[in-house]
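Complex shown without one protein chain; remaining protein chains in place.
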Amino acid sequence: MDYLNAFWVGGVICALVQILLDRTKLLPGRVMVLLVCSGAVLSALGLYQPLIDYAGAGASVPLLGFGSLLWNGMKEAIDRDGFLGLFTGGFTACAAGVSAALIFSYLASLVFRPKTKK
Amino acid sequence: MISDKQQKQYEQYVKEMTPVHSLPANMAKAFLTGGLICLLGQWIQNTAAYLGADLKDAGTWCSLILIFLSVLLTGLNIYPRIGKFGGAGSLVPITGFANSVASSAVEFRTEGQIFGIGCKIFTIAGPVILYGILSSWILGVIYYFLKVAEVL
Partner (left out) sequence: MKNMIQAGTSSAAFRFPVYIQSAASIAGKKEGEGPLKDSFDRIIDDPLLGKDSWESAESMLQKKASALAVKKAGLDTKDIRLAFAGDLLAQTTASSFGTAGMGIPFYGLYAACSTMGEALSLGAMAVSAGFGDHILCATSSHFASAEKEFRYPLGYGNQRPLSATWTVTGSGACIIGSDPPETENSPDSLRSGNRCAVITGITAGRIIDFGFRDSLNMGACMAPAACDTILRNLSDFGRTPSDYDAIVTGDLGIVGRNILLDMLRKNGTDIGDIHQDCGLMIYDNSTQDTHSGGSGCGCSAVVLAACLLPRIIGGQWKRMLFIPTGAMLSKVTYNEGASVPGIAHAVVIELMEI
């Protein structure tokens, strides 16, 4: 069951974003920013966690989930460390994802050469 | 000079003259691609949980492995093809973020370690990190003051 929910919820989020890409002038970079910020806001309003509970990876793998992760980390840090948490929460929460993307990509730049499209 | 009104008319006119992709078809492809990536994510998460990770760690494993796969497929020049087919389906998941980092790193290696890879690795991903951190900080500030004011 959790596989089905992950598939359809993740799919629907992507299909809706496709409308933004195709019918507005929003370029991919802006759409990515929009998703992360929306994810953070939705989570802060308590609206996103229920979706993650329902769809699992279907809600956490899209960039909305990245925003949600940031907010959750921020909230935890503030609850734990107070004011200082405001400056540690975000990066702590996304540390694994961002580090992985940077490190793997750097390694990829050592191994792979740019290739043209066909 | 061309007036604002003429500019608007021209924009409208161009819109009528320009063909666009079939939205339902593109949405279907985005649905399929995005759905499958999330499905794979769920499988990784479940497997990690089965192997003893708690929910949070399972989520981290899921991100790590998806990012690794995306970077690998970018290097092998396969992810651009997935992106061309899937559109938002490959852009929206965390793999799209990893693709933007990896493609920049590979592309700009010719411009050197510092100003090439070092600076330009963030070309597309930088805004995501900046505005993600900034928006969660702003929300955090609100939360913090509400907490101090004992509203929450």
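Note that the chains are named A and B in the order they appear, and that numbering of residues resets to 1 at the start of each chain.
Just so we're on the same page, contacts are C-beta pairs under 8 Å (C-beta built on N, C-alpha and C of every residue); 3 or more make two chains touch, one makes a residue touch a chain.
Since we're looking at a predicted model, the values are computed, not measured.
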### Query
The chain left out here touches which displayed chains?
A, B
### Summary
Contact residues on chain A toward the hidden chain run 21-22, 25, 28, 114-118
#### Entry: chain B, residues in touch with the chain not shown (by the definition above)
2, 4, 6-7, 10-11, 13-14, 17-21, 26, 74-75, 77, 79-84, 86-87, 90-91, 96, 99-100, 102-104, 106-108, 110, 123-124
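Criterion: only the chains that are shown with their structure count from here on.
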### Query
Roughly how many whole angstrom separate the Cα centroids of chain A and chain B?
7
### Query
For chain B, which residues are in contact with chain A within the complex?
20-21, 23, 26-39, 41-46, 59-60, 62-64, 66-68, 71-72, 74-77, 80, 86-89, 91-98, 100-102, 104-107, 109-110, 117, 121, 124-125, 127-129, 131-133, 135-137, 139-144, 147
### Task
Can you check the complex and tell me which residues of chain A touch chain B?
2-3, 6-15, 17-23, 28-29, 31-33, 35-37, 40-41, 44, 55-58, 60-67, 69-71, 73-75, 77-78, 82-83, 85-87, 89-91, 93-94, 96-98, 100-102, 104-109, 111-115, 117
